[in-house]
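Moving on, here comes chain A:
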Amino acid sequence: MPLAAYPLSLLLLIPTIGAAVVCLLPPGRERLLKWAALIASLAAFLWSVVLFRNFDNQAGSFQMVERADWFQAAGFRVQYYLGLDGISLLLVLLTTVLIPLALLASWNLKDKLKLYLASILLLEVGILGVFLALDLILFYVFWEVSLIPMYFLIGIWGSSRRIYAAVKFFIYTMAGSLLMLAAIVVLYFLMGTGNFDLVEMIGILKRGEAVLSPEVEYFLFGLFFVAFAVKVPVFPLHTWLPDAHTEAPTAASVILAGVLLKMGAYGLLRFCLPLFPWASAQLAPAICILALIGIIYGALVAMVQPDLKRLVAYSSVSHLGFVVLGIFSFNFQSMEGAAYQMLNHGVSTGALFLLVGILYDRRHTRRIDEFGGLAHSMPRYSACFFIVLLGSIGLPGLGGFVGEFLILQGTFLTNVPAAAVAVCGVVLSAAYMLWMYQRVFMGRIGKEANRRLPDLSLREGAMLIPAIALSLWMGIGSGTFLRTMDGSIQLLVDRLDQVKQAQVVRSDVP
Partner candidate 1 sequence: MIEYFWLALVPPLAGFLFNGLVGKRLPARIVSGAGCAATGASFLFLLAVFAEFIRLPAEEQQIVHRLFTWIQAGTFTAECSFLLDPLSMIMLLVITGVGFLIHVYSTAYMEGETGLYRYFAYLNLFVFMMSLLVMAGNYLLLFVGWEGVGLCSYLLIGYYIERKSAGDAAKKAFVVNRVGDACFLLGVFLIFKTFGTLEFGSLFETVSRTHPQPESGFTVLAAITLLLFLGATGKSAQIPLQVWLPDAMEGPTPVSALIHAATMVTAGVYLVVRSAALYSRAPDVLLLIAVVGVLTALLAALTALVQRDIKKVLAYSTISQLGYMFMALGVGAFSTGIFHLFTHAFFKALLFLGAGSVLLRLHHELDLFRMGGLRNSLKVTCWTMWVGTAALAGIFPLSGFFSKDEILWRALDSPLGHPVFWVAGLVVAGLTAFYMCRLMFLAFYGSPGHGHGESGSEAGTAVTAPLAILAGAAAVAGVVGLPAYLGDHRLDHFLAPVFRYSYDHGVSAGHGASHSLELLAGGAALAISLLGAGLAYRLYARDRSIPRRLANRYPGLHGTLLQQFRIDQAYSRFVVGGLKVLSRRVLWRAVDVGVVDGAVNGTASLFRRWSGVATRMQSGNTRTYAAWIVTGAALVFLYLYSVID
Partner candidate 2 sequence: MGMVPATHYLALGAVLFVIGVAGFIVRRNVITMFMSVELMLNAVNLTFLAYARTWNQVDAHIFVFFVMTVAAAEAAVGLALILGLDRHSQTLDIDTVNRLQG
């Protein structure tokens, strides 16, 4: 099969074709539309599993590389350049897992269904492209492609304050990504390679064939960092997130929390660290402090939220704080833990949003004080909720623990006070989650409307079971996922060590 020679293009092509098919089908045939979209997303998932199986864990470099010239003008060359390494592989897998679940979550949607399904599939293309692109311009294009469908998903199908949330989301992200574009252009002129090839640029910097002056490195790092920090989000750039998560429809919240946030952290790992290791190392203490503020602050603010979705949204701020802390603690365990925590957060928070969405479908409210005693009327639902919640607060045996533990362990090796502060986040996460669980599920049924709520349907079970199974798998058989990352993380660590040693040498010379 000729297409199999272009595995990554095929992965991008599947949802693109899906979106095209959805657009061409007659608008009245709702079941057909939904099935077409679901099948396309499942096909993408299966194909990414094939990629996972064929991935070579031993090699740290990019695999299944595809490259071709895209366009050339005025001496610069933009390439269509895709590749897969251990970090992006897992994020690709996470994306293709979550998209079918998100589609299942919106099975009952009727309003502008065609546009909705096409948007989600296009969003998938954008996200996958971000994780696969190795050309800076291509990366930027996919980055923007993922932004637009999300803007519409929030703005058209969101709840009451959707326009405000959508615009806020758009402006925040856009501001960040324009800074990134500027940085890309500056980088292009400085490197003088005549192209936007990330791998080549990193190679040149690594071999010392081009040296960025400290001011330039700070400046470029700053531009990239702001773009990614908005997406992560790093405190204090996080205020778009509670609004966007809360107003978005369930499927969009799932994708937003599950994978869109990971694009930021992925960008830090893929661009900031290898391109600007020196500036990263210099600024790491400050960034770690921001991450710690995010961890504690997100947890504390989550504790007092009256709205379920806002609570989960702020918990994301806290969890992503762990990820940033792990990345900028600069050692193998913490960085691998950070990548793992990204994966786990995608699964557990995605599942939490699915669960809140199920409740919202039934009661059309997300206010915590509207509920109480749901364990009586929806026992299966409350059991699922509890397991997912345990995964989120990092109970050993579920996915959250492995990531958090590795981050904290790694951080402890390099920065003891930071680890000590971050551990408080573990305590607080139990506090806010269990308090919420108590108010929603325990006690007597106070409101008549909660008495006859139907328990999980087959469809809802079908979207929760994979998430729970994945969380268990990640908690017990962590090797499956950790081993794929070893090579890529080792490369990053080597790159940072190289800079550290160079500094030692520099400071030794009188």
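As a convention for this text, contacts are C-beta pairs under 8 Å (C-beta built on N, C-alpha and C of every residue); 3 or more make two chains touch, one makes a residue touch a chain; residues count from 1.
The candidates were selected such that all candidates are chains of the complex that A comes from, given by their letters.
A quick note: this is a predicted structure, and the numbers were derived from the prediction, not measured.
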(request) Quickly now, which of 1 or 2 touches chain A in the complex? Give its number. (result) 1
(message) Residue numbers of chain A touching candidate 1 in their complex, please.
(response) 168, 171-172, 236, 238-239, 297, 300-301, 303-305, 331-333, 336-337, 373, 375-376, 379, 390, 395-397, 402, 405-406, 408-410, 412-413, 419-420, 423-424, 426-427, 430-431, 434-435, 438, 441-444, 476, 478-479, 482
